[in-house]
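A protein chain is absent from this complex, but the other protein chains hold their places.
Entry: chain A
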Amino acid sequence: MKRKATILSGLLVGSLLLTACGGGGSAGGDSANAQRGPIKIWYANFEPEIKWAQQMIEAWNAEHPDQKITGQEVPAGKSSEEAVTAAIAAGNTPCLIFNGAQIATPDYQHMGGLVSLDSFPGAAEYIESRSGEKVAQQYKSPDGKYYQIPWKANPLMMFYNKDIFAKAGLDPDNPPLSTYQDFLSAARKVVAKGGAKYAIAPAPTNEFYQSFFDFYPLSVAESGGTLLVKDGKAQFNSDAGLQVANFWRTIYQEGLAPKDPVSTTTDPFAEGKVAIRSAGPWAISTYGKLHWGVVPVPTPNGMPANQTWTFADAKTISIYSSCKNRGTAWDVLKFATGEEQDGKFLEMTGEMPLRQGLPDKYPDYFAKNPSYMTFADQASRVAEVPFVPNSIGIWQTFRDAYVASVVFGKQDVTSAFDQAAQKVEQLAGEK
């Protein structure tokens, strides 16, 4: 009997060892950076981006038959970040992913899943000359290296329904939405007279990323681009941050925004039930039939449009450490973010490549599509989420405090934000 147990144990240990040995290693160093051959890439599951990626792959493969790209959408998961994290741990990431988010990059770097782009000659110069030094700096790791290239942005602005505004007696072409007072007064009118159920409907829920669409754009606009955390210190409990929070609190207190979770399968702005929503240029094609306008996010005292900052809602591209043919990966990365492919990306998706002087580079496109011009101009004044350790933990901590104090008014905003700031600074200080 004991023998049988021993045999079975042997079988188990053997199978476990086989499992443990299953992960792949990664080639490292300069030799890997020079290696060329076929590579795999992933891109977002968003129809216009899929079409762009497919033509980009076709164009590359036609010129490089010995270094072919195989592309696919990011595998299904609750989020792209979850799928990528699992792939890094398993060692089966592709060479490039065209859907990175700065919020997850510190974790990927911490896991050893990314290749420093500075290890390729001229990489830093390439990134900074393409996006502009000020924008590019936001994507740099605290260790001074680039692990991602800022690729494209969806600058957050305020879309509004012109029909509802006109019905409420507000000027639909020059809506009074630049100061907090104007915004609140307009919000009250569209609900009282405009037939809108709510003035605005940001998700009132606790998902960490929801603050990108309510608090954060207004916060960076108010502070001229200051991030949530700077040099390890929380910024959201400053006067500017508290002013933004109290603005949103008023909106919830007066019932101008719903506190109920909204189904992700419906869009109340598209249905004409909500008068205003924050969104990026991707929404232009979605709201094609709606009579809409777009303005910068409000600030306490109003600010000229050409000086107003907002949240970038950007995506980045990284080279992953399981990639063997890193030389090809770097070449493809430059090819896909070159002037020609950036132009095609703009044309096919309406999203803004993070390239400086966008309106001058593609004048024909903006002449044909003037509605995108506002976003192109805004793209030069965008703030990303800060590149800090425990980034998602920090945003979750902030979101929990925000929902408790701003949405549900369960706690005083100042004390909730101060408590959250302590936790956030502790998280930002962890290695």
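Observations
Simple rule for what comes next: a contact is a pair of C-beta atoms (placed from the backbone, for glycine too) under 8 Å apart; a residue touches a chain by one contact, two chains touch by 3 or more; residues count from 1.
Assume contacts and distances are computed from a predicted model.
Of the names listed as "Protocatechuate 3,4-dioxygenase", "HSP20 family protein", "NADH-quinone oxidoreductase subunit D" or "Sugar ABC transporter permease", the one that matches the UniProt record for the absent chain is "Sugar ABC transporter permease". Across A:A53, A:C95 or A:A203, the residue that sits in touch with the chain not pictured is A:A203. From the options A:G112, A:G144, A:P304 or A:P370, the residue with contact to the chain not on display is A:G112. Contact with the omitted chain, checked across A:E73, A:D182, A:E347 or A:D400, is made by A:D400. The chain not shown here touches chain A at positions 1, 3-4, 7-8, 11-12, 15-16, 19, 23-26, 78-79, 81-82, 85, 88-91, 107, 110-113, 197, 203-208, 258-263, 265, 321-322, 390, 392-393, 396, 400, 403-404, 407-408, 410.
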